[in-house]
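Omission of a single protein chain aside, the complex is shown with its protein chains in their original locations.
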Amino acid sequence: MSTQEFLQHLANGTSLGSLYALIAIGYTLVYGILRLINFAHGDIFMLGAYIAYYGIIFTPLPWWLVFILASVVTGLVGLVLERLAYKPLRGSPRITILISAIGASFLLQNLGILVFGGRPKAFPSPEFMNKVINIGGVSIGLVSIIIPFVTLILLMILTFIIQKTRTGMAMRALSKDYEAASLMGIDINGVISFTFFIGSFLAAVGGILWGIKYPQLIPIMGIMPGLKCFIAAVIGGIGNITGAVLGGFILGLGEIMLIAFLPNLTGYRDAFAFILLIIILLIKPTGLMGEKIAEKV
Amino acid sequence: MKKNNNLLKNIIYIVVAILAMLVLNLFLDSYQVRILNLCFIYIILGLSMNLINGFTGLFSLGHAGFMAIGAYTVAILTMTPEMKEMNFYMKPMLPALINLNAPFLIALLSGGLLAALFGFLIGAPVLKLTDDYLAIATLGFSEIIRVVIVNLQSITNGALGLKGIPQKTNDFIAGRFDIKPSINLLWAGIAAIITIALIRLLMKSSYGKAFKAIREDEIAARSMGINLFKHKVMSFTIGSFLAGIGGGLLAVSLGTIDPTLFKFALTWNIILIVVLGGMGNISGTIISAMVVTIAMEALRFLDESINFGFIQTPALPGLRMVVFSIILMAVVIFKKDNIIKSTLEKARGRYAKN
Partner (left out) sequence: MLKIDNITMKFGGVVAVNKFSAEIDKGEIVGLIGPNGAGKTTVFNMVTGVYKPTIGDILYAPSGKLQSITNLRPDEIAKIGICRTFQNIRLFKELSVLDNVFIGNHLRLQSGVVSSVLRLPNYTRQEKDMYEKSKYLLEKVGLYDERDEKSFSLPYGKQRRLEIARALATEPKLLLLDEPAAGMNPQETQELMEFIGNIKDEFELTIFLIEHHMEVVMGICERIYVLDHGAHIADGDPIEIQNNPKVIEAYLGVD
């Protein structure tokens, strides 16, 4: 493999890793507070891409505005989802909530098929993003640079929110000890809604960027990335944002490198994530950056 | 004596059921027979999942994977060599498998046993995990199995799937009555009866109670001497065996299988059945399996264009599943997840015992 090819794979892997990271954060934020796997998160990702699609096609607004609005709208959808499907079940047995989550996921997918139609749609990316540029003799698609860049900026903003704002502090408190934090007068519903909003916003950005890089949209496009990103969050240590990012990159880079070095195994690319998952669950179930919680009897 | 009376009653029920199946086999049209056959298969699948999820409290999402193993095993063992040659046109089948053939019963049991073996191998490492992680891990394994099936072209024919699986029809009896043969209900029907009996006997036995104890309180269960791991693996393996049997019966019922059949949506359908019927409720599962299967078919019209005479709504594929998802979530959210059980109770006027 030439240096050129290797660097290209590296660029792809980094892009994919960034996308996975953006989505994984949503999972980890929600799980950290509610101990809930938001199965519908992958479908929120899908929604973000579609809303942006319709925004560009049916409104005269400039693309950057559409992208921002689509992400905000998707964030609100995530918020509403929580209110309808999860809030009523707070305190119910875990299995019940999981079932509601899976149900919500299927609902969104099938609504997608119903409303958007099952046939693939081409994502209308802004022209310049598809340019190929030359860095030190290596040709890389501009989009492969934009994606990690945008991800980095969003991460920095997120970190600022979590570490330096009161809402962020409330989120951290709730994820450390739900009961104690709720007794401290924190507006739980507000914090949870905010968490879902952020997670869904980031997933929408991920969906839009995904649409630019892999321009085919179908309503079930969220299933695999959704599952893989949850796995990424688990690998990194569920509940831990750094872990989610780390997991996303491990998965993204790993997947691309697998295909790069072992092209015969391309068909197994999806299984890669699951195999990594099983390995992590067997060796260090709390994830690479996770902490162990002792059982209270 | 009471015990003998019970046994006699059960034997009579079974005989009546079998006779009913024979009769229905002859007098329903082939579409209806197919639906009824599917009902029986989903009874088996629902009960097998209920054993793992409802009775033992293990949230496993891996059912589709075990069904796939059962289905492909039965397909490979019952398809004629000629059929196999025709199917494997992209890449030839592994020579050892081309002539591998077995009578249906053996093939079915092999499918179940192979699925059970995988259940055991997968269960051993994975059943130590808690709720959510167990769900994702079993889902992961189910997906791995599916991806492997897609990739092992020379064994499974990959994404092309297998067509021409011989269907078990009731030629003999149909011939006697001069009626066109349809799928023989007795295979799935008797398998369902055996499954019901098996689960009932298992759950009334000491081991079944141990499973329930694990579901209720793992810490207390192990403090009372129950080896959690051994019993969880036991439940999981038995459930996987039955899932394999269900998958095998599904294969001959459909005549065609491919990897997309065994996606997570299949597991989800069974979860639907179990939740609606009541987790840990045998009769509920039986009824809900039949209701859901029939409803799924009956509501097919939702996916198609509806003609109101003066208006015609456009074909809306996906509406059926939307409706089902909404129903399931409504049931789960409004906590009537024993909806069928409570209806049963009201009808019978006494509490349905497990």
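Lettered A and B in written order, each chain numbered from 1.
In this section, a residue touches a chain if its C-beta (ideal position, glycine included) is under 8 Å from a C-beta of that chain, and two chains touch if they have at least 3 such contacts.
Nothing here was measured: the structure is a model prediction, and the numbers come from that model.
Q: Of B:Ile106, B:Ile219 or B:Ala298, which one is in contact with the hidden chain?
A: Only one of B:Ile106, B:Ile219 or B:Ala298 touches the chain omitted from view, namely B:Ile219.
Q: Just name the one of B:Val148, B:Ala174 or B:Leu202 that touches the chain not displayed here.
A: Once the missing chain is taken into account, the touching residue is B:Leu202.
Q: Where the complex has a chain not shown, which of B:Ala210, B:Ile287 or B:Val332 is the residue touching it?
A: B:Ala210
Q: Give me the chain B residues in contact with the hidden chain, please.
A: 198, 201-202, 205-207, 209-210, 212-213, 216-217, 219-228, 234, 238
By our rule, only the chains that are shown with their structure count from here on.
Q: Taking each chain's centre as the mean position of its Cα atoms, how many Å separate chain A from chain B?
A: Chain centres of chain A and chain B, defined by C-alpha means, are spaced 33 Å apart.
Q: Using the touch definition from the top, list the residues of chain B that touch chain A in their complex.
A: By the definition above, chain B touches chain A via 53, 59, 125-126, 129, 131-133, 135-137, 139-141, 143-144, 147-148, 150-151, 219, 264-265, 268, 271, 275, 279, 316-319, 321-322, 325-326, 328-329, 332-333, 335, 337.
Q: Using the touch rule from the top, collect the residues of chain A that touch chain B in their complex.
A: Residues of chain A touching chain B: 31, 35, 37, 85, 88-89, 92, 94-96, 98-100, 102-104, 106-107, 110-114, 118, 223, 227, 230-231, 234, 267-268, 270-271, 273-275, 277-278, 281-282, 285, 295, 297.
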